[in-house]
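Below: one structure, written as structure tokens.
Note that one protein chain of the assembly has been removed; the remaining protein chains are unaltered in position.
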Amino acid sequence: MDMMRPMPLPEMKEGPATNDASAAVAISVRDLRAGYGAAPVLKGVNLEIREKTVTAIIGPSGCGKSTLIRCLNRMHEAIPGATCDGEILLGGRNALEIDPVLLRREVGMVFQRPNPFPTMTIAQNVAAGLVLNGVRDRAAIAETVEKSLRRAALWDEVKDKLDAPGVGLSGGQQQRLCIARALAVEPRVLLLDEPCSALDPIATGRIEELLIQIKDQLTVVIVTHNMQQAARVSEYTVFMLMGEMVEYGLTRKMFTQPADKRTEDYITGRFG
Amino acid sequence: MNDALYARRKKVNALMFALTAVCAAVASGTLLAILGYIAWQGASSLSWAFLTNMPKPLGEHGGGIANSIVGSAKVVGLAGLMGIPVGVLAGVYLAEYGRGKYAFAVRYAADVMNGVPSIVVGLFAYALIVHPMKKFSALSGSVALAFIMVPIVLRNTEEFLRLVPGTIREAALALGVPRWKVTLFVILPTAGRGILTGALLALARVAGETAPLIFTAFGNRFADNGWLNPIATLPHTIFTYAISPYEDWHNQAWAAALILMLFVLLINVTARVWLRPSSGAPH
Partner (left out) sequence: MTTAVLDRVRKVPGSRERAGDRLFRLVIAGFAGIILLAAVALAWQLARESAETWRTFGLTFLWTSDWDPVADVFGALPFLYGTAVSSFLALLIAVPLGVGAAVFLTELAPKRLAEVLMFAIELLAAVPSVILGLMGIFLLVPAMRAAGSPYGVGMLTAGLILAFMILPYITTITREVLLTVPRPLKEAMYALGATRWEVVRGVSLPYARPGIVGAVFLSLGRALGETMAVTMVIGNTPQIKASLLEPGYSMAAVIANELAEAASDAHLSALVAIGLTLMAVTIVVNGAARLMLYRLGRAK
């Protein structure tokens, strides 16, 4: 079948990743098609996301960037009528063929709006993934809670009120709590779907810092509508337009010498 | 002439709104009138002894309604134990998987059961339990009340579960938690307050039901002895005493009505206050 043919990626020919040609591939997306009912959103996307980097996905709204990221841990399927076809290789397995529950433990996700569990305390929120999956060892849970909160740069702010409700925190803190919650199950990949769109600039800054810090431990993919954010946090950027991947390469190169006219138009603000 | 017409229109306006104010006063004043009258009539016969003593034999003055209070607690309690879990879990089913034909049929059945008069539900419990066993029983009364509770609890549960934002479900699913655990341990507790309040209100509702108990729990002037024998309940005692020819029993009916009313009011007011700060779901 045509769609199964591995397609060489355009920027690989140019060799943009001269400095890290050795970087391993974490996720390999082949001819990914997805949509809702009969309406296609992704029209055959090919992409190789490198391990332990931050990759940003940008593009005008409706371009399919959220759908793409939601396919990576199959949250896309949680929407009734959603369709998805193609190949997402993750550690040698096709993510579309394994149990989504197991997949999601390895590919965590943080959403647009902070969504801590309203009935749980801060500590319970962080521990939720472990506890709901049957971990009972209290000492190990406490240790994971602290470690995850530290990685999410939230520990110092909440260490004295771990038993306070998670929804009592500020918006920015809630979002970092959600990041800590996702990190607690130790995923290999962390997906963030416009995580700062509901936050103020200071809270956004904190989250950007922590993303840069955690990237040497896991692979980060972030969807953002904010090009400055992409430029600040990511090493690689994907530019999407109308369900297709237009350009993919080193962030610093894409923002200085975009290869495609459409990318140039977008980053210079000429449309959208 | 135009002025005259306008003056007339203004008069009609004022008159009609005065009338609607009277309607509102009647509608809301009725409750106060009822509460006031029951308190006035019932308070004089109310005492600690009335609550803790058994009824006296026919013809003797005095006695209490201890057996009715215990009986109501037992019958309503068992009804809750049967009706609330069924209603909540069926509600979870409708909220989580409620799209197909089966769910439509269940929803329709719940609507029908909700509209069936309570006396007809009593008939059902009679045909189901009393008639085959040839005996009135506490159990049959509980079953009747449980059938009344189930559709109420079910629709309430479904409604509150639907209020839980999809983002909460997404967050839990994205942690790699299986769906049944997400539903049971994340979604259900999030709607917990609303569901619990609905269950409480359903309990208060059936605690005041009389009609389905007349030929199921039946009533009993003696200490209750087990689930398979007739049992006294508060509303049924109020009914029997009220239609009796004895002055003393009339007074006792008022006092018992005061107890029942206070219980029902307490639950209703608590439920409202409790639900107000957040409607069971986060904003």
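General remarks:
For reference, chains read A and B in written order, and residue numbers begin at 1 within each chain.
Here, a contact is a pair of C-beta atoms (placed from the backbone, for glycine too) under 8 Å apart; a residue touches a chain by one contact, two chains touch by 3 or more.
Fair warning: this is a prediction, and the values are worked out from it, not measured in the lab.
Of the options B:Y37, B:F222 or B:Y246, the residue whose C-beta touches the omitted chain is B:Y37.
Note on the undisplayed chain: of the listed residues B:V12, B:M133 or B:A223, the one touching it is B:V12. Think of the hidden chain as still there; on chain B it touches residues 9-10, 12-13, 16-17, 19-24, 26-32, 34, 37-38, 41, 85-86, 89-90, 92-94, 96-97, 102-103, 105-106, 109-121, 123-124, 126-128, 131, 136, 147, 150-151, 154, 178-181, 183-184, 201, 204-205, 207-211, 214-215, 218, 235, 238-239, 242-243, 250, 253-254, 257, 260-261, 264-265, 268-269, 272.
In the analysis below, only the chains that are shown with their structure count from here on.
Chain A and chain B have Cα centroids lying 49 Å from one another. Those residues of chain B that touch chain A in the complex are listed here as 165, 167-179, 181-182, 185-186, 189-190, 192, 281-282.
By the touch criterion stated above, chain A contacts chain B in their complex at residues 73, 75, 78, 101-106, 108-109, 111, 113, 115-119, 128-129, 132-133, 167, 178, 181-182, 185.
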